[in-house]
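Here it is: the structure, laid out below.
Excluded from the complex is one protein chain; the other protein chains are retained at their positions.
== chain A ==
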Amino acid sequence: MSPMLRLLLRVLSLWRSRRGWLLGGVVIAALAALAGVAMLALAGRGVSEGLRHSALTAGAVGSLLLLRPLILLRPVARYLERLATHSATFRALADTRLWFFRRLAERLPAGLGLRGAGDLLGRIVTDVEALDGLYLRALVPGAAAVAVVLAVAVLLGAAGPGLAAVVALPLAAALLLPPLLAPGAGRAAARVAEAQGQLRAAAVDPLLGLEDMLAANGEARATERLMQAGDLLARKQKSLARRAAWGGASGLGLSQAALLGALGYGLAGGEGAVAGSVLGLFLALAAAEVLAALPRAGTALASASAGAQRLFEAADTPPPVAEPAEPAPPPASHAIRIEGLRFAWAPDRAPVFDGLDLDLPEGGRLALLGPSGAGKSTLGSLLLKLAAPQEGRITLGGMDIATLSGAAVRQRIACLTQDARLFDDSIAANLRLAAPEAGDEALWQALERAGVAEVVRALPDGLNTRCGEGGARFSGGQGRRIALARALLSPAPVLILDEPATGLDPVAERAFLETLESATQGRSVILIAHRLLGVERPTRILRLIGGRAIPAMG
């Protein structure tokens, strides 16, 4: 089985539960196409009989009378087809989105956006949406075309096998175009995608290092690189478009061949062949309209399978930390102990931790200091089971967290990560992510502790203010404080605060850290920072140096 076919079959298997809707759409599409064939077949009969006898005969009148209902049937069937196929697509895509969301939540809980530049995630989300092409632009027109070609072959076969051969064979050949064109189109589309990636890099690179680039007077060079990448992309797109154009041309050529074949059959066959020839001509006309959509189906198949490949590649990433087959019952207490921890992000990279020991009793407040890159945030990932240590162990309430389910660990340990993100939803909904049952009062209290209640109170919509995508509605500091409020609201007995004061001005930073003790209300706290202000009053201070934790003074 070709890899493309395998990918597309896997997509279809995701859509299994929507079988009824999807098949219904295909059937209506085939009926609409057949109505068009029937209409032109009747018209052909009417015309040929009328003209041959130079007067309206009973047969011609009958044909024309039958035409009338068909004339309306076809547009109505087309209308229903569009409604049914779109409704089916929406359902199928909704299923795919949810499948992908659940799958990633399970396998890539640390997120996908962190891998490499460019917006891989954004692209995959677009890929999911683009899967509609598989159904709307390939399967539906393909099924309609097959129905039409079969109908033409049967109708003409009755008139004469020779006629059926000259008309139906080119049409049947057109059916082969999508699978024939798809692999080439797929390769061309892959080259387009690659050129697109280069263009994005040529745009993102100089903008990321904008100060350095401008300082070097590099504007002209950056522009040149961008324009060259744009040119390359245009060339690759053109070669893809050329394939599509030639695909379309060959489809058109085949239906023209059928048309001229029908005429030639009449010319060569003399008087006896005329009726069949005219019928063949009109049927070829009817088929041409349906088959015109086919060559594009090849491109649709190619882009759907390319999208499916990226989708499944991300979805099939093995989870970073395998869940235990039979999770142990969650521990009663939540003291944390780390023994002999060794961890490197990749085998060929220097270990972040090498023999780390650490102890955090219930209700303890640990400050973890160190320069950037010392692994402070990595420790959070390990505690939350987003990564697994290569050696040593971490225990929670005396139980190795490797034996606990990820969900059980994360129920006990809440974390304000450095990249904590706000969702495009209300402030209240963003906060309730941490505690779904929390009342407004609890929300205000958390906002108060995070030092952002004033800001929210001043908003006309208060707690119902939408945060915008990634918290775009707020300044960086305000967004950070709302994320902090969310972490404080969580009922988890252990709280990891990774640089909680980022984005707070010095006065607010001091004020927040002074109240840390009361804000965290006797929970265990791990405060990650690169320096202390001296107001935090931690029960222990450790400094991360060379992969180990060394007791330190603030």
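The rule we apply is simple: a residue touches a chain if its C-beta (ideal position, glycine included) is under 8 Å from a C-beta of that chain, and two chains touch if they have at least 3 such contacts; residues count from 1.
Quick note on the criterion: contacts and distances are computed from a predicted model.
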{"item": "Per UniProt record, name of the chain withheld from view [\"Branched-chain amino acid transport system permease protein\", \"Aspartate carbamoyltransferase\", \"cytochrome-c oxidase\" or \"Thiol reductant ABC exporter subunit CydD\"]", "value": "\"Thiol reductant ABC exporter subunit CydD\""}
{"item": "Residue among A:G142, A:P170, A:G186 or A:G266 touching the omitted chain", "value": "A:G266"}
{"item": "Residue among A:L23, A:V76 or A:I550 touching the omitted chain", "value": "A:V76"}
{"item": "Touch with the omitted chain, as defined above, among A:R10, A:H86 or A:R187", "value": "A:H86"}
{"item": "Selected residue (touches chain absent from view) among A:V27, A:L180, A:A201 or A:V455", "value": "A:A201"}
